[in-house]
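Moving on to chain A:
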Amino acid sequence: MITDFIEILVKIAVALGALLGVVAYMTLAERKVSAFIQHRYGPNRVGPWGLLQPVADGLKFLFKEDIVPPHVNRVIYLLAPAAILTPALMTFAVVPFGDTLPLFGRDIRLQIADLNIGILYILALTSLGVYGIALGGWASNNKYSLLGGLRAASQMISYELAMGLSIIGVLMITGSLRLNEVVAGQQQMLWGVVPRWNVLTQPLGCLLFMVAAFAETNRAPFDLPECEQELVAGYHAEYSSMKFAMFFMAEYANMVTSSAVIVTLFFGGWHLPWLIPENATSLGYSLLKIGVFAAKTGFFLFVYLWVRWTLPRFRYDQLMRLGWKVFLPLSLANIVVTGAALAFRG
Partner candidate 1 sequence: MATALFYIFAVVAVVSAVKVVLFRNPVYSALSLVMTFFCLAGLFVLLDAYFLSAVMVIVYAGAIMILFLFVIMLLNLGRKEMMDAAVGRFRWLFVLILLGVLLAQVGFVARQAWFSGPGPSTNTALQARNTEYIGELLFTEYLFPFEVASVILTVALVGVVVLVKQEKRRLPEGDQASASD
Partner candidate 2 sequence: MVPISHYTILSAVLFAIGVLGVLTRRNVIVIFMSVELMLNAVNLSFVAFAKHYGEATGQVFVFFVMTVAAAEVAVGLAIIIALFRNRETINVEEINLLKW
């Protein structure tokens, strides 16, 4: 009992530490990738290749003067960054970031919480992420912030629908809501050659989910509510230093979690098809599986950055039109076709 408790605490500490570390280095990665795309150097003065830049940025945010403007609603102003960071970090609890790890004489399952409603938990926390933005925009007592906050909130709500519906195809194929079983279901081989990753069995669902995840995390090309040229930085216009940093951390944490969920649901999780034999449970293979998961998640984070610095942003009405008039019917059609195909196969 006590060892179980300690195991869970250690897993939480490791996962949170890794998540926050990746979030910090995403700030650097964003600037380096954007520099690479724009044919210039990114930050390269602080440490070799700019690797200490996030440390410098973190220190800057900590030492900056923390201004709370007098015209804001204090309680909700201080609550909003926490309200957006908490669901972003909590979603990682159900993601399996590896198979079992045989350490200290026990098989440690590399997933913090194996809920039997795993996918619904992710959807629930995604819907809670809207609160921080709407409340932050409202508490700032500033009409631009309010409009930016409400725009971001309605954008997130619209794409939540497409996100939820596009995963139903995966649910139908897997037959369970547990993320462990979703990953396990993708380990077989299709036609003996290709792994049965859900991106191959549910291509439309994967595409819809990925684009909806972009819109959910308010990342380009859907970042109208927070871009600099519109709405004077939108819902976080009145925030400074650490609270502003928390909004950004929440956005990057959402990105990391979305990438992890995309990898788990559609790209086989920690599974590497040809190199790792089935039922390999030694320590080396387990660490390799964690590395595979990290590499896949890292690839999708790179896709996030790549898309941001390549595509122009959507106008707000185009964005809403896409969410309601294109994605919703497409995801419903996906459900119908998947259901028909599964019923046909018997």
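Candidate entries met the following condition: all candidates are chains of the complex that A comes from, given by their letters.
A few points about this structure:
Please note the rule applied: a residue touches a chain if its C-beta (ideal position, glycine included) is under 8 Å from a C-beta of that chain, and two chains touch if they have at least 3 such contacts; residues count from 1.
Note that the coordinates shown come from a computational prediction; the quantities given were computed from them, not determined experimentally.
Looking at chain A and the listed options 1 or 2, the chain it touches in this complex is number 1.
Chain A makes touch with candidate 1 in their complex at residues 73, 75-76, 115-117, 120-121, 123-124, 126-128, 130-131, 134-135, 138, 146, 150, 153-154, 157, 160, 164, 177.
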